[in-house]
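There's a structure below that I have some questions on.
A single protein chain has been removed from this complex, and every other one stays in its place.
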Amino acid sequence: MIFLLMVAGYLFGALAALLFARGWVARWLTAAGAIIGGACAVTLAVAEVFGFDIGSFQIIVVLARRPWWLQGGVIQDPAQPLSAVFLGVVGAIAIPAALYSIGYTRAWEGRRSLRMPGAMLNLFLLSMSLVPLAENILWFVLFWEGMAVTSYLLVMTEAEEPETVHAGNWYLGMTQFGLGFILAAFFLLLPPDGSGDFTALAKHAATLSPGLKSLVFVLALIGFGSKAGLVPLHVWLPSAHPAAPSHVSALMSGVMIKLGVYGVLLFGLRLLGGGPAWWGGLVLTLGAVSALLGVLYALMEHDLKRLLAYHSIENIGIIFIGVGAGMMFLSYDLPALAVLGFVGGLYHTINHACFKGLLFLGAGSVLHATHTRNMEEMGGLIKRMPRTALFFLVGAAAISALPPLNGFVSEWVVFQALLGGASIPQREVAVLMPIAVAMLALASGLAAACFVKAFGITFLGIARSHEAEQAREAPVSMQVAMAALALACVVLGAAAYAMVPALGRVVAGLAGLPPASAVTVSWSLRVPLSAPGAVGQISPLPILLGLALLLVAIPIGLWLSRASRALRVSDTWGCGRIAQTPRMQYTAAAFAEPLRRIFAALYRPTEDVSIDFHPESRYFVQSIAYRAHIIPWFERYLYDPVIDRVIAWAARVRAIQSGSLHAYLTYLVAALVIMLGLLMLWGS
Amino acid sequence: MDSAFGQLTVLGSSLVLLCGLTLLWRRGSAAHIGAFAAQSVALAATAGLIAVVTGSRELWVVAVILLGLKGILMPILLKRMDRRFGSPRELEPYVNTATSLVIGGLLVVLAYIVTWPILDVSRLPTRAGMPLAMGLIFVSLFVIISRKKALTQVIGFLALENGIALLAMLGTYGIPFIVEVGVFLDALMGFLVMQIVIYRIQETFESIDVEQLNRLSQ
Partner (left out) sequence: MPLPTGYTVAIAQTALALFLAPGLVGLIRWLKARLQNRRGAPVWQPYLELRKLFAKEVVVSSNASWLFRVAPFVVFASTVAVAFLVPVLAVPSPFDPVGDLLVVVYLLLLGTFFLALAGLDPGSAFGGMGSSREMTVAALSEPTVALAIFALALGAGSTNLGQIVARTMADPAAAVSPGYLLAFGALFVVTLAENGRLPVDNPATHLELTMIHEAMILEYSGRYLALIEWAAWLKVLLFFSLLGNLFVPWGVATVLTPSALGWALATLLAKLVVLAVVLAVFETRVAKLRLFRVPELLAVSFVLAVLAITVSFLVR
């Protein structure tokens, strides 16, 4: 029943957008539909994962009377808990995003109709909710494509900007590219009787040769990896996510790319049932490389949303490090550690959805207020937009893996899983684990540096432009949405002792994994490790309470010890200079400069300085323009050559379109003759 | 392997390897010569330790020769060479320092992977240090190919020789005495030849930047 309510909610929202198109009615109803749908999704997911029985996945009564091609399609009973986790993620981020859109789309009044964006938003959410629930190839691909098309249309909302069109083209191209590989993987798994059911596929897969299984896995990894944003298939992410409206960016970055993770887990664990160690090693390596490259490129960005998009690549890398480690342990028959790896990956999926959604909504608020995404034109917004700044700070702290927030806890779980690498018998392979640990640590350190830059340059200091000076706080609906996600970040961290065992139960049963043996000892998270008697243990909730207690105790201590309480406001220390202008503070490029020089071998930075001297004397400067570029390695050396070759080849093929009617008629006749010939051959 | 003897030999081997890594880290010739001297002394100490425990007189002689020849004599000769030919300017290596160090670390990991099969077969208590000696060999090779100054390349070659000697000592408690002495003499000969060659390079190009040798083909 709740499932039907979810579908109905989304459809209602879409319909409302189509009918009402403008005015506050449209905004509220569209959002309401999405919120209802999201709430149902979360309810279903929580019930399934935490084991409550609300018996609502069954819609067999409704479907039983449908034609054969609709039966056995969606949702089996009992539903896979893994699907429930991803469904929950969709719903959990849908609610704040929809709430946010109420305030955000008010700015479109008079300029843009809500018809397309509102309808597509709801349909996007609907298809994303149904992808994890699909149990058969047809439905899966249908909802997957639905998700792709609706998100493309959402990205193209602001199609008057040329970079949006560019982003949309890239996005569409990469989606179709990925779909091709996904379809190929599915078709290779098709059993001879043609049934597309996942259970049938899994049974058939067990009979395939290892070589074929590996091929299927690699195809699936490429297809789903391009959706997730794994390096080197990530190039669409940094242009598509910023181009979309902010709540859509939050959904795409927080939810959609996670469905790539779902796809890899679907193939790796459920359909193929685990495989040789090199599968896990490949996933782990790609994850580690994505994590590091993602954050390195994020450091050099001064467009706030592009920076966040690159960080999504980094966090997908972290998720895949967990998944890859889990797969490796699975193939070496170390089930406890495998569960730990998968749980780390899934937990980070949920956490990343929360804090990345929060950060994108915050960036959207800033964009809404200052009409620019360029960090170099912001500054001092913490005084103009205090609540947005606070929520963004929570998100920044979460993504930098600072305890006791959720980002830290899931990274801790992934670290503990990698620590178990010492148990792998094959030492050449075990060496991968410390390397992954080092790369993960470096990525998380650089992420902290990057978010000091992002938060500091955007919100702190003095305003660098007129818009930043005049910025106003975001509307209430946007603030509430961000507050909800910030609260979720804190709660998910503190509730780790409940989340990890629940996620362990989710992973149990897949590919023969045992139920998680994580033990909770009153508010603390305790995971047994490989050496006998060894446990890893942290307690995020006491850390949170302890820090809060100390934060209160220290001022009280100062007051009790009668320290001076005098305070005076004065100018910033200027070394004797009289005036302090915004130009004298650090810029984003300046902040990242040491790291740009240290990693110059990767970035190959080029600088372009042009100086306008004062006409009277060369000792005085009127203006200096500084431009710094870094080489986008993948675009220039991987994609551009491929694209050029494809275009050259296509130009040659275009010769078929000669424009002559006779040629076209000849093609028709030739095709007809060939088909008849083939029919005759087969018939005999 | 967990015995004190085993631990101490691994400690000695680690010190030898660390001196080799210092060749990648520090840039001046004086630092390189000092690192080489320290490496030879550590190697001699390790040889002496093995000699004490196994009671082999030959290893004692090897230790003393190591100390005298490579710990004292060669550094003096190298310093003299540096004074005559050394450029006050430091030459940038082909690979920058931080990257060289990371590559050095990875080479040591590679050495571990390469020597693990041997470790499973060997029964000696000193076998734990063999991967470190192998690592030193790889690192020295890397020093030779990535540094531009001829003097540094010579030191890299001598460190390579140290690594081979260490590997022999740890793996088989030393090679036959005659062979060891022969190797020493070879190294000495090679060193003297290199001295002459560097003198010629300096005469022709006024610097000992090995890249200048490219000009010979023009």
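When the chains are written out, they are named A and B in that same order, and each has its own residue count from 1.
Just so it is clear, contacts are C-beta pairs under 8 Å (C-beta built on N, C-alpha and C of every residue); 3 or more make two chains touch, one makes a residue touch a chain.
Note that the coordinates shown come from a computational prediction; the quantities given were computed from them, not determined experimentally.
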Which of A:166, A:203, A:371 or A:597 contacts the chain that the document leaves out: A:597
Given A:196, A:379, A:395 or A:504, the one touching the chain that is not displayed: A:379
Option from A:23, A:555, A:641 or A:677 whose C-beta touches the chain left out: A:555
Candidates B:33, B:81 or B:128 - the one touching the absent chain: B:128
Contacting the left-out chain in the complete assembly, out of B:25, B:173 or B:205: B:25
Residues of chain A (touch criterion as defined above) contacting the omitted chain: 379-380, 382-383, 386, 393, 397, 400-403, 408, 412, 415-416, 419, 422, 427, 430-431, 434, 437-442, 444-446, 448-449, 451-453, 455-457, 460-462, 521, 524, 526, 529-531, 533-539, 542-543, 546-547, 550-551, 554-555, 558, 561, 563-564, 566-574, 580, 582, 584-586, 590-595, 597-598
Positions on chain B contacted by the hidden chain, ascending: 1-2, 4, 7, 10-11, 14, 17-18, 21, 25, 97-98, 101-102, 104-106, 108-109, 112, 119, 128, 131-132
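The rule is short, and it goes like this: only the chains that are shown with their structure count from here on.
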Interfacial residue positions of chain B with respect to chain A in the complex: 96, 98-99, 109, 112-113, 116
Chain B partner contacts - residues on chain A that touch it in the complex: 427-428, 431, 598, 601
